[in-house]
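The complex appears here minus one protein chain, its other protein chains still in place.
In this document, chain identifiers A and B correspond to the written order of the chains, with residue numbering beginning at 1 in each.
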Amino acid sequence: MIPDFIRVSVVALGLTTGIGWADEPFIIVQSTTSTQNSGLLDYILPGFEAETGIDVRVVAVGTGQAIRNAVNGDGDVLLVHAKPAEEQFVADGWGVERFDVMYNDFVLVGPKSDPANVKGGSDIVEALATVAGGEAPFVSRGDDSGTHKAEMRHWGAAGIDPTGASGTWYREAGAGMGATLNVASGMGAYVLTDRATWLSFGNRGDLEVLVEGDPRLFNQYGVTLVNPEKHPGVRATAGQRFIDWLIGPDGQAAIDSYMLDGQQLFFSNAK
Amino acid sequence: MLIWWYIVQGFAAEFNQALSLILNGDAELWAIVLLSLRVSIFAVLISAVIGMPIGAALAVARFPGRRVMIILVNALMGFPPVVVGLLVYLMLSRSGPLGVLELLYTPTAMIIAQVVLVTPIMAALTRQVVEMLAEEYSEQLRSLGVSRLASVPVLLWDARLALVTALLAGFGRAIAEVGAVIIVGGNINHVTRVMTTTIALETSKGNLALALALGVILIGLAVVVNAMVSTLTLRAEREGLRHA
Partner (left out) sequence: MRDVVTGTPGVLEVSGLSIARDGKVLLDVPHLCLDGPGPTLILGPNGAGKSLLLRCLHGLIQPDRGRVCQNGVVLNAGHKARQAMVFQSPVLLRRSVAANLDFVLKRQSMPRALRKRRIEALLAEGGLDGKARQPARSLSGGEAQRLAILRALALDPETLFLDEPTSALDPSATQMIERMVLRASTRGVRIVMVTHDIGQARRLASDIVMMQAGYVVEHGAARRVLETPESDDSRRYLAGGLVT
């Protein structure tokens, strides 16, 4: 147990600083940079908060880190895009049940000059093989995120292990989607990104979408309640309310109505 | 200067936007600045309350293991913020020993992380200044019959200008730090989003205007803090308050 003096002193600290002790109920959602950087959450969350009075606090990190944080119990709801990893999370008992929420797709972007000549194609595996063959610069997230996991699946399908070329034409940024796009924009490299982050990204420089439309570029988002049996501190009721709203008609409609520059970024597909 | 000019030319639109955000008193922007200041000021004050007595004790007291402690405190000064963030995260996580306090992802967590970062700076700088002063004062104070213990408040008061400088140095480290607070604060909008984490986020969104505006404010703060330090130093020189 925690000594009383620590308890008292942190409460005193909170009171004197007058911050971090909001009266309103809240939940913590471990999510990914793509949902936040695209502006989707800022757009749909006020609706939920107005309806329920529950404040949704979003921690946006890579999918891999989000899942690890959720395993530690540092979140009430997990909203990420790596279905196999999410199902493992539930199977291991850390999550209660996973629900499909929405999807968008990945696109391969690269410099307008297109040195590997992949523009206009719709086969991501073939395009990646061409990039590798020409040793054209490619920037990877390299951070165990959902996007990184997807990218590695496509390299695998092409029978290529690009990590062997790490540091030469293959660069691992070890960063979020936006930061990785900044790197690619700076060095005129190819990069795999989710469409939502791409559309809301403000520093594209010379980059444009080169390959899209491959069914394998489908990007599914799922939501899971962190298991209160593993972590009694989980705000299960409020968290479940958020999930019910998100996969219910109101949340789904809100997702579909989010537009950026006249384009829809996410498509609801809860069952 | 030339490089600066090129940057301004290349990102003229972003710079104009950044300046208008600052000059028009954008509410969101100032809320972030205010939170940064509150977190870092509290962190520095708490660090001073903890670190300065430790530093003074290390300077004046003689006990076995003192040298080792001094080396330890000096080494802690260079502790990587990300590691501090990770350690505080492990403590405050629901899986950690202090998990039931529910402090993770709150400003209090950020204050704790900054206190861990800044306290060694306070202790080390205080130790350095007070030790130098103690050496100079030692015979005189003993001649006046002031005991070792009673000399501590005398030394702290006479080192006041250097200690304020240490305070400002600690504040500079706290306010400019990003690695630790982004881990324990989570960069949650309206709750734990401070200047540095916003800069990191907005840069990753390619939204350079807001990042630049905050960068300009951070640089401004750094200039103000440094101006205060140099004013104090000047005053110290004029009044002969400098040490050694």
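By definition in this document, contacts are C-beta pairs under 8 Å (C-beta built on N, C-alpha and C of every residue); 3 or more make two chains touch, one makes a residue touch a chain.
Here the structure is a predicted model, which means the values were calculated and not measured.
Across the entire complex, contacts from the unshown chain go to B.
Shown as candidates are B:64, B:78 or B:145; the residue that touches the absent chain is B:145.
Residues of chain B in touch with the missing chain: 136-137, 139-140, 142-146, 154, 157-159, 238-241.
Here is the rule we go by: only the chains that are shown with their structure count from here on.
The mean-CA centres of chain A and chain B are about 33 angstrom from one another, to the nearest whole unit. Residues of chain A that touch chain B in their complex: 2, 6-7, 10, 13-14, 16-17, 19-22, 28, 33, 37, 42, 57-60, 72-74, 175-179, 181-182, 185, 200-204, 231, 233-234. Residue ranges of chain B in contact with chain A, taken from their complex: 35, 38-39, 42, 46, 89, 93-109, 111, 186-189, 191-192, 201, 203-208.
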